[in-house]
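The complex appears here without one of its protein chains, the remainder shown in place.
So that you can tell them apart, the chains are marked A, B and C in the order they are listed, and the count of residues begins at 1 in each.
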Amino acid sequence: MPTVRGVFPPVPTIFDADGALDLDRFARNLSRWNTTGLAGYVVLGSNGEFALLDEREKLALIERAREVTPRDKLLIAGTAVESTRGTIALTRAAAALGADLAIVLTPHYYSPSYDMAAYVRHFGAVADASPIPILAYNMPSYAKVDLPASTLIALANHPNIVGYKESGNNVAKIAEVAAAAPHGFAPLAGSGSQYLPARLVGATGGIMSLAIVAPDACVDLETAIEAGDLPRAQALQRRLLALNNAVTTRFGIAGVKAALDLLGYEGGAPREPLAPLSDADRRELATVLHAAGLVVATT
Amino acid sequence: MPTVRGVFPPVPTIFDADGALDLDRFARNLSRWNTTGLAGYVVLGSNGEFALLDEREKLALIERAREVTPRDKLLIAGTAVESTRGTIALTRAAAALGADLAIVLTPHYYSPSYDMAAYVRHFGAVADASPIPILAYNMPSYAKVDLPASTLIALANHPNIVGYKESGNNVAKIAEVAAAAPHGFAPLAGSGSQYLPARLVGATGGIMSLAIVAPDACVDLETAIEAGDLPRAQALQRRLLALNNAVTTRFGIAGVKAALDLLGYEGGAPREPLAPLSDADRRELATVLHAAGLVVATT
Amino acid sequence: MPTVRGVFPPVPTIFDADGALDLDRFARNLSRWNTTGLAGYVVLGSNGEFALLDEREKLALIERAREVTPRDKLLIAGTAVESTRGTIALTRAAAALGADLAIVLTPHYYSPSYDMAAYVRHFGAVADASPIPILAYNMPSYAKVDLPASTLIALANHPNIVGYKESGNNVAKIAEVAAAAPHGFAPLAGSGSQYLPARLVGATGGIMSLAIVAPDACVDLETAIEAGDLPRAQALQRRLLALNNAVTTRFGIAGVKAALDLLGYEGGAPREPLAPLSDADRRELATVLHAAGLVVATT
Partner (left out) sequence: MPTVRGVFPPVPTIFDADGALDLDRFARNLSRWNTTGLAGYVVLGSNGEFALLDEREKLALIERAREVTPRDKLLIAGTAVESTRGTIALTRAAAALGADLAIVLTPHYYSPSYDMAAYVRHFGAVADASPIPILAYNMPSYAKVDLPASTLIALANHPNIVGYKESGNNVAKIAEVAAAAPHGFAPLAGSGSQYLPARLVGATGGIMSLAIVAPDACVDLETAIEAGDLPRAQALQRRLLALNNAVTTRFGIAGVKAALDLLGYEGGAPREPLAPLSDADRRELATVLHAAGLVVATT
């Protein structure tokens, strides 16, 4: 399998007015993004509210995503539950539905009982059993677990673990893993604010909410980096900071969905206990989007 | 509904050699505990590895527990998933299967996005929709969320939230909640090491792993407290400290199961990524059980 | 030395309008408290803003406290700095100025570099070198270090470490330490909200801000406990919860000082970066004090 590269949005899960899955509106977003230079999609990521979905909903989302994702884009499915057994089952189901890769979050509820050996065993067992390659997913702020470089390097030596997403803002860790991992392993930036620095020390791409709101700008940044045009990449990265900070860091999952509404895509409310944006926050978000040069459809 | 009172073990989920649910051995433990003075059972608690089970397994456990739980004992089922919607669905299903109460853990994966109002909304929505009374479950070490007294007091004012389990070792918080909650509300100790002090400041009982390993001793302690025999209660509590520390604090879920094996009950291994006890730890545990006066069946 | 027993306030350090030490007003508070049943005073505790004082100020406070503290009350001085060497020096100086005991906070700035053995070495070296007995001080919320029962029990076996203050609200830990420590060792409650439960599982007294604002009520509670009058102790403890919560938990060091102002004692502003109470908070505090039956001198 070739190295995972480029920009991937962790696509939102869309609900109807009753809070049920709305697969048509979910698919409509992907169809529009199909025209961009995005390298593929991550479904069932944290931003996709995977933790708020049941198993049937998860399978339905993967199935629909596969239908609308062209073969030249990678479909990556989040398949983690807390147990090794359940994660293997969901990973196999995702593979059967056509996912190209699975991204597996660290188990975390019983984290006081897990040492690093437990994480190596867990990811190893999932990777052994999976018919598709695995990305590990390190997400300290939500999972309250932060895998160190040494553990990630151990994972990188499994032949079926082909990359990892670093959502901990730790560019130094990305550099360490990239330097020590086997050739072809893909460290991926977990935030649009660190895309450029991460890429310059060994990341091969990124999975970031910013790419939902500003896919073209993110792809431009990647293109400038690939072309070795550092001044242009620095200018593009700088421009994206305020947008990323407002849309994803400050307003979170609800903010990304509100931005999609404002930009003429399908958004809507997140599932409870997540709350939708207040009207005041929505107005402020519209201002930020406008300042970033994005066309705000409705306010 | 009368106030929830007395000692409840968070009963373990038993697996067979292939890691599948073993309902018969699960039921055998309950049948033996039916002869004790335990006030009832909590199924699908943290110690019951609820987070490592899928939905079908959860329903099967509640169903089987109901079959073997006599009507004079309360059957309390853990029904929390991360979403409000899913928690309501599982709570209703538990009620339909005969659970007397549901115990609902704080949602936590997206905790950086939740303020206290979100928790009040979440528990309120579940309690509104539930046909059976609700206990809130505050579990800081696993959920990495610690509800303050003020939030718990707000929950206590919902007519269908009839108690809460405090697993944060915070006896002062139990006292504050007990002092401010409506009459009949049941604060419950979450650890056998704090049963006596919690009871003396307003807790009405406890849900604690210690009651799995030493049900009679825990019931004796409760009986002494009810009888107002403080010196005897102090002596009993003191005796239970070392046992609780070894079995539950130090060796955790795997330790409780190993203790059940040693005491002639059904135990076995926890589900991965939880690991079973090492042989050395198992030997040490046998020594602790023996020192506590428990009859160790096998070493 | 006899076991440390009873109620100790961690007395505030008083500043003049320019932010300099005001020893006269500091001494005036102590003189008034001399007429109560308080067992002694802790100077240079967290509530005494020890961390905001320089070495000369610390020595001046101990000296003045000694002058006004009668011999039937214990004078306990906080002598911790971050280094073992500096803590020994300050402890010796405190002893030379007449302190009866020293209370020594866990070093914490370099806590990622300290294992439990480092804490045992540190406290051991200080206790070896100190001419006066030592209390260990476990203060998780400020020091961001929480010594476990096993470490505290190791400290308790040093002949010159005669007790410890538990400020982590962990009554179970107090019980475990009390059960395992040598006879005469004094676990002390660190908060007025847990005084009764802590005493009933082995604490011999407490060091708590509540005793600054309500010394007589705290002494009454201790007297009821000593007399074995549990119902009266429970009622007194219950009454103190709201007061403690408001004065110390919610409004902190500035709240204690504002309460002293309102009650006709010497209070004033804390040292920056601590901020004084806002006018709105001060009015709310006056209401709480009034509701607790305390005579508010001025509002």
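Everything below uses one rule, namely that a contact is a pair of C-beta atoms (placed from the backbone, for glycine too) under 8 Å apart; a residue touches a chain by one contact, two chains touch by 3 or more.
Bear in mind that the values here come from a model prediction, so they are computed numbers and not experimental data.
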Where the missing chain makes contact, among the chains that are shown: A, C
Using the definition of touch stated at the top, determine which of C:8, C:33 or C:119 touches the missing chain. C:119
Among A:36, A:169 or A:223, residue touching the chain not depicted: A:169
Touch criterion as defined above, residue of C:219, C:274 or C:296 at the omitted chain: C:274
Logged for chain A, residues touching the omitted partner chain are 149, 169-173, 175-176, 179, 191, 193-194, 196-198, 200-202, 228, 230, 234, 237-238, 241-242, 245
Quickly run down the residues of chain C that touch the omitted chain. 19, 46, 51-55, 81-86, 107, 109-114, 118-119, 121-122, 125, 141-144, 252-254, 271-275
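Everything that follows uses one rule, which is that only the chains that are shown with their structure count from here on.
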Have a look at which chains touch which and call the overall pattern line, ring, star, complete or other. line
When the C-alpha atoms of chain A and chain B are each averaged to a single point, how far apart are the two points in Å? 36
At least two other chains touched by the same residue of chain A: list those residues. none
